[in-house]
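Input: a single structure, listed below in structure tokens.
A single protein chain has been omitted from the complex, and every remaining protein chain is retained in its original position.
The letters A, B, C and D name the chains in turn, as written, and every chain counts its residues from 1.
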Amino acid sequence: MVIDGYGPLLGMIMIGAVLPTALVIFAWLLGPKFGSRLKETTYECGMEPTSEATGRFHIGYYLYALLFFVFEIEMIYIFPWAVAFHDLGLLALIEMFIFVTILVIALAYAWRKGGLQWT
Amino acid sequence: MLSITLNHFLYLASALFCLGIFGIIVSRNAIKVLLSIEVMLAGVTVAFVAISRYVTPDTIEGQIITVFILTVAAAEAAIGLAILLAVYRNYQTVDMSRFNLLKW
Amino acid sequence: MFFSFTQAWPLWAQQIFYAIVPAVLVLAVVMTSVIILVWYERRWLGFLQHRYGPNRVGPFGLLQLIADAVKMMTKEDIMNRDVHKAMFTMAPIIAMSAAIISWAVIPFGEGQIISNMDMGIFFLFAVAGLGTFATIIAGYASANKWSTLGAMRGVGQAISYEIPLLFSLVPIFLMTGTFNLQEIVLQQQGSWFIWYQPFAFIIFYICMTAEVNRTPFDLPESESELVSGFNTEYSGFKFGGFFMGEYIASLTMCALITLLFFGGWYLPFANVPAIASLHTGMSGYFINPIVFLAKTYFFFGVTVWVRATLPRVTIGMLLSFAWKVLIPLTIVNIFATGLVLYILR
Amino acid sequence: MHEKDLIMIFPELLLIAAIFIATVADLFIRKENKSAVGYMVLLGMIGAMAALIGIKDYSTTFTYAGTFEHTGYSWWFRIMILAGGILTIMMSFVYAQERQSKPGEFFYLIAIATLGGMVMAGSGNMITVFLGLEMLSITSYVLVGMQREKAFAAEASFKYMLYGAVSSAVMLFGFAIIFGMTGTLDLAEAGAQLGGLLQGDASPAATMAMIMVLGGLGYKLAVVPFHQWCPDVYHGASYPVTAFLSVVSKIAGFAIIIRLVDYVFMGSGLEALAAQWALAFAVIAAASMILGNVAALPQTNVKRLLAYSSISHGGYVLLGIVAFMSLREAAPSNIAFLDGATSAVYYLFGYLFMNIGAFAGLMHFSRMAGSSEIKDIAGLAKKSPAVAFVTASCLVSLAGLPPFIGFLAKFYLFGAAVQSGYLWLALVGLVMSIVSLYYYAKVIKALYFDEQTVTDINTTPSGAGVTSTLAFSFAGILVSMFLAAPLIEIIRWSMERL
């Protein structure tokens, strides 16, 4: 396969990747380098750092992530359907309705079980 | 110009697949094992898409199964993490060599 | 054509030219826009809050950002000793790259687009989604609990609002039957989609605001709680990377609003032959991008206005709003649109 | 696709509807009334069963672009799987109420897993195979680990998940290779081409693909090289789930394997190839029978014992497949033709009832004693003689003694194996059946002969669910023996429409 027609895109990606990198390196070269032990401590509003940085997190984040996972994946079914909708009949609409109903049931489940509650 | 053939994709697919297997065998961290499974599935996906493009350009069966694999892989990962969470609650670790209540 | 002079060149040179020149052009527009927008935001915010905003450096403070940029570039680059150095450095680069690359599929006018791919919107969201990685990587690599917490919030917010954001666009796809942004704009020559899909627009607007972490949804960096959120440990240009990435992302979202709901580069009543002729030919080369950018800047102004007006919400309110209100609404909207379209056909 | 074609998946649609309703209803039903969810699911399943029986002669074969097929073969396997699901649901009422923190979910997850099995049985395409497999597997992972607070369950579930995920990835890679070589995902078409490929120049790649696919499916069957998860998972999971895994998963796996074997090896000119592979299958079958039965001997836990026994039963069924592969033409005209596939499916049908019956009965006793160790259920036969009787009958049937189906089905299998020239395999099976008698007798002996060791037994009745499961199982093992002729008639009918 010859990569064709994607040349400008490739250029954009390359420039998009190179420019920030270059700027970061450039800034590092330009900037002064004093360094001191105090500067290298974790910043907690001037206090001595306490406890681990990667502790436990609210379970809610995890539940939302799971829900996101499900919905985001379902998106790859809904989007093609939407685009092809013009060529499909009523049956497709009904099928998608059923499909989304399953999603809604999942959402209702999470809702009812308190998965969406942030306490 | 740069010319990529089916074989290149298949090499990539196999490499990913083997990398996944390797990861499963060597890692003791359960999360790494889950990630390795995803890598295996990624290898499979690459193979399907490449074959679909090169061997059967007229049909999209390969792409369809890829979409399904992605979905299922996501579900599997979600369930896997949930189960791992339950395991972690009981064992306070994700080190697989500590999961020894059952005899294997 | 603009670049017809390249036809005499050898093939490899043409390819390199086409790979680089459009990219550089777009990049220039985007970067300039950022510079303008930062000033614009601060002035506009000052006006809304009955204060001056930057007004010392240059006329109307126009050169303020240049000064800021110089300062950013020459600051000391501090990394605390617990950070994961590679990831710490990578995060701002990813944030900025993702924001920049997503402009590859945004048309400034008919044909004025880097890659007119059919999967335009898919590509855009896929790339823009990488920004989330930047957030979480930054938070994790910083070895600071405020950063990590901020990153968690950022990600939670981004993924929650991603769903209604995408769902709200489905009616547009149902109507247009394509993901190609240029195609979508071309279909709006007669009338803008805002008239057909006001709900979709409102939801999209809300989600967009949350997606790019702007007030009232700027929880990842809420100063009163989390110092500066996930970028607390960043300084110098590494901070600048996030800063610029965020502004570019906002701009992208405003551009999307323009393209999807407000007719892109088309003036109002573009189906009237007199106005339609403006958008074609040589005049189109200039009018299209100008109209497009003008609309985009306008919507950016609206977001600033919102920022100046509304207070910040809490994370619980924020997330449950997305799941309990926005997602059901978008789903209803999808099927209402589908049904109407089916009946009309 | 036609609207008319929906009739052939009507049973599945009915089941899906029931699951929907149950899922939503579950959200609003109070914890002490969760059995209602079970009844809803059960009703849906029975309706699906009725619908399935109703569409037996429905003529259209494929729907959804050839991915789902309604042939006699898929019809029969769907019936078996659905029957397994119904029995499992019935036996889990008491369990779910007493031991589950989420009884409602428990019911409809079993229904979803059953649906997955049915999709697998009806699949005509690798996509559907994969989807059905995963629908079955993923819900099974959850079911195994549903008692989250128990370390056993969580660990078993995690191990099962790892095995399952890796196996399905391996199977998919095998599918990918097959897809690359044949250019189609259709099972029949790909299988037909694969038969030739296995013999030709591309044989190494095709062989590898075949091994990967069979290996990926093999874990569902828990036959020997893929069996390690089985005792642990059975041990960690609850009784209904274990019964479900040992029956429905196995039947669904065999549904695919038999069909694959038929598509790939049964073409003309592939006799030598089929013989080679049959030998490989025979070795696996023998290893499963030997390992399963021998390893079961020293077990002291009922569930582990039944786990190993289920490994061995997988081997027995494979024996039928070996016969199926080697027995290409009808035997001398004066002998009834012993069809390997029919014998395997007949065995599976019997296994369905005897295994679920055994699990249901032993669940009852374990619940009484509060432990699933054999020594703890000792002497409980006196406390509930009827249950003990059915349990003992099922165990006797598993051991292959008359008057239950286990005997006739094993006889059929061994007969088919002998006729196909695998005398040694039949002998291994026979000897191993006798070995198995020892450990089944151990359980019966504990129930009947030994003195009761646990003093504070739980005497609350197990409810109508367990009772009716046992009744159905007993009727199943008895009726499928005494009405063997019509049953085999039906199975043959379905095998001819493979």
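Annotations
One rule holds in what follows: contacts are C-beta pairs under 8 Å (C-beta built on N, C-alpha and C of every residue); 3 or more make two chains touch, one makes a residue touch a chain.
In this section, contacts and distances are computed from a predicted model.
This figure omits one chain of the complex; the name its UniProt record holds, of "NADH-quinone oxidoreductase subunit M", "Dihydroorotate dehydrogenase B (NAD(+)), electron transfer subunit", "Hydrogenase expression/formation protein HypE" or "ABC transporter ATP-binding protein", is "NADH-quinone oxidoreductase subunit M". For the chain that is not shown, the touched chains among those present are D, taking the whole complex.
Residue in contact with the omitted chain (choice from D:Y160, D:Y263 or D:Y412): D:Y412.
Although one chain is not displayed, its contacts with chain D can still be listed: residues 332, 334-339, 342, 382, 385-386, 396, 401-403, 407-408, 411-412, 414-415, 418-419, 426-427, 430-431, 434, 437-438, 441, 445, 448-449, 482, 484-485, 488, 492.
Just so it is clear, only the chains that are shown with their structure count from here on.
Measuring from the averaged C-alpha position of chain C to that of chain D gives a distance of 54 Å. With centres defined as mean CA coordinates, chain D is found 27 Å away from chain B.
Counting partner chains per residue, chain B has residues 75 touching two or more of them. Every pair of chains that touch is listed here: A-B, A-C, A-D, B-D.
Residues 1-5, 53, 67, 70-71, 74-75, 77-78, 81-82, 85 of chain B are the ones touching chain A in the complex. If you check the complex, the residues on chain C that touch chain A are 15, 18-20, 22-24, 26-27, 72-82, 89, 92-93, 96-97, 100-101, 103-104, 114-115, 117, 122, 140, 142-149, 152, 155-156, 159-160, 162-163, 166-167, 170, 173-174, 177-179, 227, 232-233, 236-238, 240-241, 315-316, 319-320, 323-324, 327-328, 331, 334-335, 338-339, 341-342, 345.
Across the interface of their complex, chain B is touched by residues 126-127, 130-131, 134, 138, 141-142, 145, 148-152, 154-159, 161-162, 165-166, 168-170, 172-173, 175-177, 179-180, 183-185, 228, 231-232, 235-236 of chain D.
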